[in-house]
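Of the protein chains in this complex, one is absent; all others appear in place.
Take a look at subunit A:
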Amino acid sequence: MPSDDKTAGPVGADGQPPDEIMPIRSDEQIVRLRRLVREKAVAHGFSLIDQTKFVTAASELARNTLIYGGGGDVHLYTLRRNGRVGLRLEFIDNGPGIADLARALSDGYTTGNGLGLGLGGAKRLCDEFEIRSAPGEGTHISVTKWKPF
């Protein structure tokens, strides 16, 4: 994902179209996303622990999209790079955005009723994590998990 891209829309994975686009507008859709991510991770042969970590990260980020972003979409990509397979999820909302990214990423900080583990926790559970957000401009988070050789 080019880091100098300032456009609000999905930048995708090097121009590759997403395999799936899912709306995140209800609790039930978070459960559906968990199921979809699990299916994809199983299909690509991820280990049980990596499946569980990535599904959990997806669940945390989807809840953020719903609660703080007022709902949004998630784009799912299958990446192939240098013979490795990866799964990427991009969470996109047009909510109020995040003013202080460093603070939002620190454990225990929340502006809602949660534990403040979602962003920092999701970052720890994935191999790559990128976030782009500003007040009034929504939030765009990309997480990737690579299958080890």
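Everything that follows uses one rule, which is that a residue touches a chain if its C-beta (ideal position, glycine included) is under 8 Å from a C-beta of that chain, and two chains touch if they have at least 3 such contacts; residues count from 1.
Convention: contacts and distances are computed from a predicted model.
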Listed names "Branched-chain amino acid transport system ATP-binding protein", "LLM class flavin-dependent oxidoreductase", "Sugar ABC transporter permease" or "RsbT antagonist protein RsbS", matching UniProt entry of the absent chain: "RsbT antagonist protein RsbS"
Residue in contact with the excluded chain [from A:M22, A:L76, A:I98 or A:L125]: A:L125
Hidden partner chain, residues of subunit A it touches: 27-28, 30-31, 34-35, 38, 48-49, 51-53, 55-56, 59-60, 63, 107, 114-115, 117-118, 120-121, 124-125
